[in-house]
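This structure is in structure tokens; I'll ask about it shortly.
Every protein chain except one is present and positioned as in the full complex.
Chain nomenclature is as follows: A and B, assigned in order of appearance, with residue numbering initiated at 1 for each chain independently.
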Amino acid sequence: MRYVIIGNSAAGVFAAETIRSLDKSGRIEIISDERYPAYARCLTSYYLAGQMSEEQMMIRNEEFYANNEIVLNTGQKVTGIDTAERQVRTDNGHIYGYDKLLIATGASPVMPDIPGAEMKGVFGLRTLDDAKGIAACAGQGGHAVVMGGGFVSLKAAYALLKAGLSVTCIVSSGQILSQMLDREAARILGDLLISHGLDIKFHADAAEIAGDSIDGEMTARSVKLTTGETIPADVVIIGKGVTPNTGFLSGSGIAVDRGILVNEHLETTVPDIYAAGDAAQALDILTGQRSINAIWPNAAEQGTAAGRNMAGSPVVYEGSLGMNSADFFGLSTIAAGNPKAEGDEYEVVKLFPGRHLYRRLVFKGDNLIGYILVGNTARAGILTSLIRERVPLGSAKNELKQGRIGQRLLW
Amino acid sequence: MKQILVKTERCIGCKSCELACSTVHSGSKDFLAAVLKRERPVRRVTVETNRENTVNIPVQCRQCREPKCVTACMTGAMHLDEATGLVLNREEKCVGCWMCVMVCPYGVIVPNEEDKKAVKCDQCLSGGHNPACVKACPTGAIKFIEISEFDKNRKKEFLTKFVAGEEA
Partner (left out) sequence: MDYLKKTIDSAAGKMIEKAAKEGVETVWDRFEAQQPQCGFGLTGLCCRHCNQGPCRIDPFGDGPQYGVCGADADLIVARNLLRQAAAGAAAHVDHAYEAVETLAAAAGGSAAYSVKDRNKLLAVAGKLGIETENKSDNDIAQEIVGIAWSDFGNHSDSTMKWLVATAPEERVAVWRKLGVLPRNPDREIREALHQTTMGMDADPVNLILATVKQGLVDGYAGLHLGTDIQDILFGVPAPVVAEANLGVLREDHVNIVVHGHEPMLSEKIVEWARKLSDEALAVGAKGIQLAGVCCTGNEILMRQGVAMASNFLAQELAIITGAVDAMVVDVQCIMPSLARVAACYHTKIFTTSPIVKMPGAEHVDFTLSEADQKAEEIVRKAIENYRRRDKSRVDIPDVKTKMMAGFSVEAIVAALAKLDADNPLKPLVDNIANGNILGAVGTVGCNNVKVAQDSFHVNMVKELIQNNVLVVTTGCSAQALAKAGLMTSEATEKYAGDTLKAVLTAVGNAAGIGAPLPPVLHMGSCVDNSRIGDLLTALAGYLKVSIKDLPVAASAPEHQHEKALSIGTWAVSLGLLTHLGIVPQIVGGKKVTEILTGDTAESLLGGRFYVETDPIKAAHGLIEHIKSKRKALGL
């Protein structure tokens, strides 16, 4: 059996690991457009903050590949799939034949269409190379402009603040983390970040990146806002969302919506070809629709489930759940499910148990369908489980509405 | 493999296990010394009780065979140790992102805010694999025992009562 996996991050690696545990003899090849063993992209901000070394970011070391007899082909980008011939082509001319194929290509930052976006000193923050580039552009005392108020942007802004830069965050809406948090939670986090020196420009957008020519290369120097204001910038980080890496699939016959469409076995519309992770559009537990919840735990679970199916041990993927966790200056925040749901069919409970403490619980009938915890997030997993398992709450609901989170909610 | 199992009818909710767990994870390793030094050790066990307060259970990591915390861990710190069957956290790799806290269905991974490390029960592996909570339990409610043996004992207890006519 020949297994080919495109992508060497959470979904790819967990899939390879799972396949090997079920199929001791098959040939497993991973193709990666990067030059590193598997590392955690979510950790790039920790690297940027100087909190961890490059080695620490590796989720699996090189021995892992050797020990599991997994062939890792780095530095090559897949350019196309021939589903009839069961072949994958890469940009350096290699052709990989497969019996089972997993597409775990992840996603890429969306770069804004504004003047100067192509300059040196303008980065997304996704890869280790991005982080290295940012670090090279600006050190302690430098100025950074972060575009976007989402999770990636704020993690980047937080990292740069910790690294000693002055940071301006440009948020087009009126609140940060608008996908994950409600206004109340966002305000607590925003105030905390501001109190630690983060400059946030709400209701603003970058109109243009201006720069100088240094060594013959246009290098970013400032960001001009739609409000007319100009902010100095040694480095500009773009955090305006990501888009699944599916471009190479055009013409392959594999159906792509926002991401690659997969069924309950994580199989694409073409047999023996599977997709997992941030590139895949799989079942969402809450909505019953197919969507992308692009976070590490979902990618790793999808990789594991896809691996099983590929290795002939069929399993139904239970579906993904939107959730995320952030910790800024010691204030932990976790949100999951559909925490921002509003409307008559929902029951929303907001609790403010103390300074820097906030709980938002969203119920639909007898079920919890979303929550936000700001501060003291211990036991959040119990709530996640209530959502995931659709546990009928009964009398536990009142307890939960008073903010008491204990294991007996599951009993 | 031995597991930490509970005879719930013997748990009186005294929380001695909680304090013993805090103590072995303190710097002093001595209860009174740790209190006097105002240490803040993080315990890995919590005594939970049902709504009727008729059943108490000390809850700690269940050492899942398919641990959600491990798939959620983006650093590879949290892992399933093949040799012991335990879910362990390599603290040197842990960055305190709390993804594991977010997904653990039992709520037994504790975010140690001070060190920014996720903390969980390792059945006192580093201390000789002899769980402090078990030793501390004054009623013998918490057992460190093979599941099969625990099961056998429970069946025997039931049958003894059944034969004696105490259990219908």
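Simple rule for what comes next: a residue touches a chain if its C-beta (ideal position, glycine included) is under 8 Å from a C-beta of that chain, and two chains touch if they have at least 3 such contacts.
Predicted model, so just to flag it, every value in this text is computed and none were measured.
Touch, as defined at the top, links the missing chain to these shown chains in the whole complex: B. Check B:Ser16, B:Thr75 or B:Asn89 against the missing chain and you find that the one touching it is B:Ser16.
Considering the whole complex, the residue from B:Cys11, B:Val42 or B:Ile57 that touches the absent chain is B:Val42.
Remark: the residues of chain B touching the chain excluded from display are 14-16, 18-20, 22-23, 31-32, 34-36, 38-43, 110, 135-136, 138.
The rule is short, and it goes like this: only the chains that are shown with their structure count from here on.
Contact residues of chain B toward chain A in the complex are 46, 48-51, 57, 59, 68, 71-72, 74-76, 93, 95-107, 109-111, 113, 116. By the touch criterion given at the top, residues 10, 14, 40, 42-43, 46, 51-52, 56-60, 296-297, 300-301, 304, 323-325, 327, 330, 332, 334, 336, 377-382, 384-385, 388-389, 395-396, 399, 405-408, 410-411 of chain A touch chain B in their complex.
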